[in-house]
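Note that this complex is displayed minus one protein chain, with the remaining chains in position.
What follows is chain A.
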């Protein structure tokens, strides 16, 4: 069935696994940057906690509630950007958004996040996938790590 395949494309096993057992989930007492992200119209929430020296993401965790797409995206994102520099993380954010917003092919750097590429076909759900990434961009801004052109 053509219709069913869209569901399978969207809700791959890895998405549901991260939804049910999110990685990097829970409080991060040592965090020095905290960001609350939400989609008020649907009630999804992400609290992102980051330990950073302004250059690198030494550690990060999240808490939140919401749909499988928003929570799995947050879980996969934290796996991917932990230990990376803010510049690397923001480059990944651009690649991720190009994939889910514009429908670009997933880059190899996105790794398991390629599983979220099907979201592009469902306009109503794009904001679920980008929720955690918007929070990450805000965290970068708070950490003073945004390049000038992004900050302005």
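Just so we're on the same page, contacts are C-beta pairs under 8 Å (C-beta built on N, C-alpha and C of every residue); 3 or more make two chains touch, one makes a residue touch a chain; residues count from 1.
The rule is simple: contacts and distances are computed from a predicted model.
Enquirer: Per UniProt, what's the omitted chain called: "Ectoine/hydroxyectoine ABC transporter permease subunit EhuD", "Glycolate oxidase subunit GlcD", "Putative ABC transport system ATP-binding protein" or "cysteine desulfurase"?
Expert: The record names the chain that does not appear here as "cysteine desulfurase".
Enquirer: If I consider the whole complex, including the chain that's not displayed, which of A:43, A:83 or A:144 touches that chain?
Expert: Considering the complete complex, A:43 is the one touching the chain left out.
Enquirer: Which residue numbers on chain A touch the omitted chain?
Expert: 3-4, 6-7, 10-11, 16, 19-20, 41-44, 65-69, 122, 124-125, 128
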